[in-house]
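Apart from one protein chain that is not included, each protein chain of the complex appears where it belongs.
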Amino acid sequence: MKRQIHAVLSVVVLSGLAASGAFAQGVEPETLSVMERIPEGPHVYVMDFGINGASPIYVLNGDDLSLLGSITTGTFATMKMSDDKSTLYSSSAYLRRYTYGEVEAVIHAWDPQTLSIKKEFTVTPKVAQALSQRGTLNASADGKYLLIQNATPATSITIADAVEGKDLAEIPTPGCWTAYPSVEGMSFTTLCGDGTVAKYTYDASGKAGQPAKSDKIFDADKDPLYGDAMRIDGKLVYVSYGGTLYVIDDSGEKPTLAKTVPFTEEGWAPGGYNLMAYNKPTNTLFILMHSEPFDGSHKAPAEEIWAIDMATDKVVGRSEAHHEASLTVSATDDPVVYAIDHMGGVHRYAVEKGDKVTLTQTASREGVTMFPTIVEADF
Amino acid sequence: MKRQIHAVLSVVVLSGLAASGAFAQGVEPETLSVMERIPEGPHVYVMDFGINGASPIYVLNGDDLSLLGSITTGTFATMKMSDDKSTLYSSSAYLRRYTYGEVEAVIHAWDPQTLSIKKEFTVTPKVAQALSQRGTLNASADGKYLLIQNATPATSITIADAVEGKDLAEIPTPGCWTAYPSVEGMSFTTLCGDGTVAKYTYDASGKAGQPAKSDKIFDADKDPLYGDAMRIDGKLVYVSYGGTLYVIDDSGEKPTLAKTVPFTEEGWAPGGYNLMAYNKPTNTLFILMHSEPFDGSHKAPAEEIWAIDMATDKVVGRSEAHHEASLTVSATDDPVVYAIDHMGGVHRYAVEKGDKVTLTQTASREGVTMFPTIVEADF
Amino acid sequence: MSRIIDSLLKRFDKAVEANVRSSARSYGRRSFLATTGTVLAGAAAGLPILPFDRRANAATGDEAADPCSYWRQCAIDGFVCEESGGSITQCPPGTSTSAVSWVGTCMNPDDNKNYLISYNDCCGKQAVFGATFCNNNKGERPGYRMGLYNDINWCMANTDKGYHCTVSIVMGQAE
Partner (left out) sequence: MSRIIDSLLKRFDKAVEANVRSSARSYGRRSFLATTGTVLAGAAAGLPILPFDRRANAATGDEAADPCSYWRQCAIDGFVCEESGGSITQCPPGTSTSAVSWVGTCMNPDDNKNYLISYNDCCGKQAVFGATFCNNNKGERPGYRMGLYNDINWCMANTDKGYHCTVSIVMGQAE
């Protein structure tokens, strides 16, 4: 069919071509092709959240933030870069009539260098149609399973086989939200509205028994925890609206509160969506902060990015931000921070290490997206 | 299921309610509802063409252009108001993965007052994924059949049963484009690249035999005709890039050229997409015009709207335009013209009748759409 | 061209308006506006934080026209239905009301009482180009308190799940 069409249209084209000898004099005929991959180097992936229709992921040069390509996912999407940076997972909804009709919830495994599909499969359409966040799509430590947040609005977690590309089972997690995989084994940890942290262990079929619940460790009324969490030194680190880190040891049977780290000062609080980023080589946690907090300001864009030394639990740097609401950091010895602002811009910060940690904006690009929600790097 | 969910969440809500006695003192509890229909009165329908994802239709108050509601169609959509104004038809494509995957071409019959679906059915996915235009979606004079343009890129017309809501048959129309229904009977007329006009007659099963082709009546190289056409006094009126009306009599077996009407003057030419509008009570044709035309300016936004008296074939008015590329006119004795500019704005013009026809902009609203392509009125 | 800009400004500025107020205070109005544009003037000028009565501020022009500032919108996150063909309590024609909703507790400055507000999404059509998007978060919590969570599509339990706009219904006084 395609061959036929080419033939038909060629007639139009060729009949207008001059004798081939003329080619030599002017512009040479060119060949149409597709770029095989984005150029080598550091890359940043910014999701443009689609409330209606597609959620594109824009792929940028990690140095100058120029556009290198894009990936298209469905509505209400989120994404997660695999630990080995070889796969960018996305989860999104496709509505048969775009704004109504049957819903397919689709998991994509993308090649982050060729921007092509490695795997695509559907899971239960119960998948939460929520703003992109780290806790709603995760991979197990060995990369074999995906943990996907559902909401109908009753909450549950889907366990999917990342290798085979199939939905395995649904684990009810009533009153809880997010799922972060344990450091080893087939378990995940979730945050519950009653102030506990629950650990679920699943088997190879994706099924789980009763969770192991922690004691009450936070107060969702007085100082709620964000769903965002970082895995630091084997522990899960959450942050509260008021500015306290909650360090959870979920390595044992039942999660426990290892410690709390109140790190802020009067008049400042964390703010944003995916508001923390942890760099392991420097053992530094970066967090978006705003001043004069009030009830409802917990998603406020950042005025400063604070750096916390996780060895000493001290704030070791406060740098000017540019109204970002989400960020990430590279895994390199010299950390590079990428942060996205509420108005569609992307910001790159170099990090000066030492007793005092300073972030300096080295590149920024405006208008990259309409509604950026989550950012990943591949280095 | 819904009932259950209501029950679950009601607990959250009701537990926080004060004693019912307190209601009397402050704001009374309210009830959630859905508006049954848009307010009575004249309405305008503006399509926001979706290259990716949905093509919304914004429904405006015909007097002040305020927004009254919307309709959502798929990608590459067009629309057509039925002659009796009781149904707004749309044709659009739904891609299973929004930007790739299986395509469904869907015909919707919308209630233009309740903005709800009266009928929805699929037709062959060959439907042309073209910019919204009058010639690619039409209804037969009796309203029983729909004529839908296909392109693969080979061209054909789908005949669909508008009453039963089903695809009947595909009629090959090689080298031709658009389909306008005949005034009576089961025929349509299409414009062909060889300079002819072809008339196809179909039966109740949607099948057609060989077309009746006119003599060569226009030159697609030297002065091509737009696909836009108006039904005026039983004839089909096309316009050329250079500014000549071609009046086609397609009432007989074979279409013939009744006359040509060169109406422009040096330095002026028609421009736009759906660039003509005809008001029957005043027998006036309105057309979008721009100055200093060149090869490629045939879609240029309008600097003026010209009025042509179809009784005398004379230009009887030239009025200032506002960069519009498409327009329509009411069917009322006092014509009201609605035109849409390339930047998303909508303009309303009152028409002063008489020997000299003058359009005066009485309302305009900016930023109604992203990419407006076609406009309809319901009066 | 200004049309598209105005429309988008309107749509997105309101969304970040509540969020940027603290930034504005911190950096000073002038530098802030220099960074983010000029139309936030009214909102960023140090006027009271939500909730406050839209009517009481009628004299201030821009503020009065800002639907995000209306007291009952203290925990809204979405496009307002009154600019989408509906009203503050009515979904636009041809949509359906969300079967589930989230709840806010907002203070009415007229009587200094707290009211429970049900934020329902209207479902089955696309969001309206140019409608104001409000993003206020008083009392908002992550999904572990689902009934207070606003970063999720509340059309999720409907047959037609497309998100259109959000209405705000007074359910009664809070304790």
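Letters A, B and C mark the chains as written, and numbering starts fresh at 1 in each.
As a convention for this text, a residue touches a chain if its C-beta (ideal position, glycine included) is under 8 Å from a C-beta of that chain, and two chains touch if they have at least 3 such contacts.
What you are looking at is a predicted structure, and each value in this text was computed from that prediction instead of being measured.
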Contact with the hidden chain (one of A:30, A:84, A:266 or A:355): A:30
Touch criterion as defined above, residue of B:113, B:158, B:178 or B:264 at the omitted chain: B:178
Residue of B:33, B:86, B:99 or B:362 touching the missing chain in the full complex: B:99
From B:290, B:318 or B:365, residue that would touch the chain that is not displayed: B:290
Chain not shown, touching residues in chain A: 1-2, 5-6, 9, 12-13, 16-18, 20, 22-23, 25-38, 48, 54, 56, 58-59, 67-72, 113-116, 341, 343-345, 366-370
Residues in chain B touching the chain absent from view: 51-53, 76, 93, 95, 98-101, 103, 128-131, 133, 149, 151-153, 155, 175-178, 191-193, 220, 224-227, 271, 273, 290-301, 303, 322-323, 325, 342-343
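Please note the rule applied: only the chains that are shown with their structure count from here on.
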Where chain A and chain C are represented by their mean Cα positions, the distance between them in whole Å: 26
Intercentroid distance (Cα basis), chain C paired with chain B, Å: 34
Rounded Å distance, chain A centre to chain B centre (Cα mean): 42
Junction residues of chain A - those touching two or more other chains: 52-53, 98-100, 152-153
Of all residues in chain C, the ones touching two or more other chains: 100, 124-126, 157, 162
